[in-house]
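Have a look at this one.
Here the complex is missing a single protein chain, while all its other protein chains stay put.
Chain lettering (A and B) follows the sequence in which the chains are written, and residue indices restart at 1 in each chain.
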Amino acid sequence: MVEANKEMKEGISAWAKFYRKGTGYLAFAFHRLSGLVILFYLYLHYTVLSNLLRGQATYNAIVKSITYGPYDSFLALDFLLALVIFYHGANGVRLALNEFGIGMYHHKALFFTFEIIAMILLGLFDYYALQFVGVGF
Amino acid sequence: MTDEYEFEIKRKDESGKVYYSTYKVPKDKISTVLEGLLYIKENIDQSLSFRYSCRMEICGSCGMEIDGKPRMACSTIVEDLKKDRIRIEPLKHYKVIRDLVVDIDPFFEKYREVKPYIIRDDDGKYDKELPQTPEQFHEYANFAMCIKCGLCMAACPIEGSDPQYLGPAPLAAAWRYIADNRDKGAKYRVEVVDGEEGTSRCHFAGECTEVCPKGVDPSFAIQKLRRTALKIELASIFGGR
Partner (left out) sequence: MVENEKMKYGSLNRFVQAVTGLFLIFFLGVHLYVAHIDFRHPVAFFSSVINQLHNPWWLAFFLIFVYIITYHGINGLNHIVADTSISERAKRDIGIALMVIYVITIIYGTILALLVARMTVPA
């Protein structure tokens, strides 16, 4: 067993230091951050869905307040959430492929390829989602 | 552009005080960072401590944090940094003994844990030599290039947040021997590298591969190790072996 050396450790705050770090490092740090954000949202989502049990009126009032006001500024966070989910997913596909031993020599190219695809999909998603909320273009 | 480099060096004296010293080094006298340090030691400040030996990227002694990235001082051309002011610090994630000298014993302790030697199942009682084709050699040749400089350990983010993690170089060494066709010790090594502090802790930031001066690819080795370990784990669940 190697003695843990207190002087050696930087702590998890070091994950947020990007000076002179490579693509893989950025991908790693943002993957963790985005994962935490999504996990937080997941439980928020469960909480909101729990209100289904409180009946039609309550649930509809909550959904309406978030979508059309007075709390519609949450929609901006929704766009950030979509960005984070698409990022996490695209990077996750790359990591999973690497896990299965595919494309390990090209992981940087894969990262950019998947991220670009994901961002295009995100753009399409945002466009259609906005249309259904009622924002015209 | 001036005709002098400024070396800003993070130092630590015997009382444990940490401070920065700045030295001016003429550009026409040096080409590598190590030469710059030697120039300082010979002409400006004899108390500056750093470790070096071969000056040609073989011994792995002169690893240090140069301009925010772990590099070998001997093989880092100062001009390539495209800066006149160069900040030099001791390697991260190691205990600093003095100035730029770090204690790399914990790294070697971890290295030993992965059993970096050929393990045979015949107690060495084979009566003819163990043949190896060029293809079999190239399976592990890349990972045998490791000079144990420990730069990857300083670059690894997981190593920084949890010093218990085995780290890139030891894991690459484990793969170097598992990939060797003469070796029969995979199951012993997997016990070590697949533990709490082993391969499952790598999250593919790829910094180890990025900083390796010898072009070793530890992150690739770790993925390979994981696949090997996975096969052994699945075999232990679904019978067989």
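The rule we apply is simple: contacts are C-beta pairs under 8 Å (C-beta built on N, C-alpha and C of every residue); 3 or more make two chains touch, one makes a residue touch a chain.
The structure displayed is predicted, hence computed values, not measured ones.
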Seminar exercise, completed: In the whole complex, of B:11, B:51, B:71 or B:226, the residue touching the missing chain would be B:226
Seminar exercise, completed: Cross-chain touch to the chain not pictured, restricted to A:38, A:83 or A:119, is A:38
For this session: Quickly run down the residues of subunit A that touch the omitted chain.
Result: 1-2, 4, 9, 11-12, 32, 35-36, 38-39, 42-43, 46, 49-50, 52-53, 55-56, 59-60, 63-64, 67, 82, 85, 89, 92-93, 95-96, 99-100, 125, 128-129, 132-134
For this session: Provide the residue numbers of subunit B that touch the chain removed from this figure.
Result: 113, 158, 161-166, 191-192, 194-201, 203, 226-227, 229-230, 233-234, 236-237
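We adopt the following convention: only the chains that are shown with their structure count from here on.
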Problem set entry | subunit A and subunit B, separation of their C-alpha mean positions in angstrom | 33
Exercise. What part of subunit B is in contact with subunit A in the complex they form?
Worked result: 67-69, 92-96, 106, 109-110, 113, 157, 160-164, 203-207, 209-210, 219-220, 223-224, 226-227
Seminar exercise, completed: Contacts from subunit A onto subunit B in the complex sit at residues 2-5, 7-12, 14-15, 19-25, 27-29, 31-32, 95, 98-99, 101, 104-105, 107
